[in-house]
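Written below as structure tokens is the structure these notes are about.
Only one protein chain is missing; all other protein chains are in place.
So, chain A:
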Amino acid sequence: MPRPSDHGGQARPTDRQGGAATRRRGRAARLSERPAAPAATLSDSALLARGYDSGGPAPLLILACGALGREIAALIRANGWTHARLHCLPAILHNHPDRIVPAAAAALDAIPHERAILAYADCGTGGALARLCAERGIDMLPGAHCYAFYEGVEAFGAGDMRAFYVTDFLVRQFDAFVARPLGLDRHPHLADDYFAGYERLIYQAQTDDPVLTAQARRIAARFGWAFERRLTGYGALATLG
């Protein structure tokens, strides 16, 4: 079957190595790929890719996953926790759990604080975040998943294994956080590989927002899942300060 040549017919390994001209990129190119510094604004795109820092100094450091940034900031405002500095790591680290612990340790080292709370659950780190907290003598959120404590870890239990859980953040960022990293924008058929075992979407709503609810419903429909909405509020996050 004739088809366009992507690689000029050369073997992939040869292409990859290329000539010196294509392999030499220099330090400037590498530095340009470094993640940008945490943003000072609470936009979803910043929370996803760059993280956020509310600025300090403050005695209490809340070191959080970007996926929880807006919710924690809302609680800080609502409760007047002026003693707290919120620093969020990029939420996209969730897709590479092995990078969460080094990033959290670096932030704890870099940001002055008297007391720190880690607003992460285990989040796929296989207990490594709990070990970091034990070493540093700091508290972290309970449970295996950062969506467990919205409902309360005990009430959530092991969760429903055939349910895909989303929060306000995940509904807003579904394409950037889930669909694009999984290649579903380019290869929609891969949904069968990823999601064959799921039967329903459970939307844990932190806020009562009809627009987000409609969006969540559309995500469920896209994959043929049943839809359930639970208005959880902020759950265990409300006691952070």
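As a convention for this text, a residue touches a chain if its C-beta (ideal position, glycine included) is under 8 Å from a C-beta of that chain, and two chains touch if they have at least 3 such contacts; residues count from 1.
Just so it is clear, contacts and distances are computed from a predicted model.
The chain not displayed here is annotated in its UniProt record as "5-methyltetrahydrofolate--homocysteine methyltransferase", chosen from "Amino acid ABC transporter ATP-binding protein", "5-methyltetrahydrofolate--homocysteine methyltransferase", "ATP synthase subunit b" or "Membrane protein insertase YidC". Shown as candidates are A:83, A:136 or A:187; the residue that touches the absent chain is A:187. Which of A:102, A:126 or A:224 touches the hidden chain is settled by the complete complex: it is A:126. One chain of the complex is left out; on chain A, the residues touching it are 1-7, 9-13, 15-16, 97, 122, 124-127, 144, 158-159, 161-162, 181-184, 186-187, 190, 193-194, 196-198.
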